[in-house]
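Read the structure below first, then the notes.
Complex shown without one protein chain; remaining protein chains in place.
Let's turn to chain A:
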Amino acid sequence: MDDLDQLEAQSIFILREAYRKLKPLAMLWSLGKDSNVMLWLARKAFLGRVPFPVMHVDTGKKFPEMYKFRDEYTKKWNLELLLGDCPPVEEIDPTLPPAARSAARKTAGLAAMIDKYKLAGVIAGIRRDEQATRAKERVFSPRGSGHKWDVRNQPPEFWDQYATPHEAGVHVRVHPLLSWREIDIWRYIEREGIPLVDLYFSKEGKRYRSLGDQDITSPIESTASTVAEVIAELETSRTSERAGRAMDHESEDAFERLRVAGYL
């Protein structure tokens, strides 16, 4: 088994644990590369099926290419799609810096969906290498009342034994991609032939490395127009993936405040 085989086997194990232990369960589908890999892994785990709904928390500000991708693959992959909207930005904590405030809309939209469908588990495609705060996460991360993440009081997690609390008002975020790195995601996409929104590939010298809302994500300089070229580019790049995400850089603690409140 090479490193991708090992990552794949571990993610399949995690997805099967979540499906067994947490009901009702749903998977977040942001339409980005990571969540497409996650969906693909679910189909591997469940032999071509996705036996739970996928959720798109729609900020209404995604790129048109992303909506088109969503509609096309919902049909093609026979997905049960749950859609949820986000409250207007005026209803969000005004003490957050502008881009973080905009991103916090998604947190509120997600919380509403979790309550509406009374979800016990939500599968999300975050990775440790994306951002220092995410490096602190557990694979099964229980969220207390109000969906809050208590970073200083996380359950122990080892030997693939995961916390599965049965308390009212507590749900578990499941992170099957936690150990993957950005380059692993791309190498797996290349190996498996996983379809992506073409915003990830260079047009006129620019491409998106990470996709968020249109108004708070910016493209990077790049000539990589195929998956293989993106991999080659990443092998020499040393800037961080989320460099194009405005809310990560506004103040030292903006991102952590977002996550404590339930942001991914």
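In this section, contacts are C-beta pairs under 8 Å (C-beta built on N, C-alpha and C of every residue); 3 or more make two chains touch, one makes a residue touch a chain; residues count from 1.
Heads up, the rule we're going with is that contacts and distances are computed from a predicted model.
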From the options "NADH-quinone oxidoreductase subunit D", "L-beta-lysine 5,6-aminomutase beta subunit", "Adenylyl-sulfate kinase" or "ABC transporter permease", the chain left out of the display has the UniProt protein name "Adenylyl-sulfate kinase"
Of the listed residues A:Ser30, A:Thr59, A:Thr107 or A:Thr164, which contacts the missing chain in the full complex?
A:Thr164
Contact set of chain A toward the excluded chain (per top definition):
1-10, 12-13, 16-17, 19-20, 40, 43-49, 118, 120, 128-129, 132-133, 135-136, 138, 151-152, 154-161, 163-168, 179, 181, 187, 190-192, 225-226, 228-229, 231-232, 235, 238-240, 243, 252-253, 256
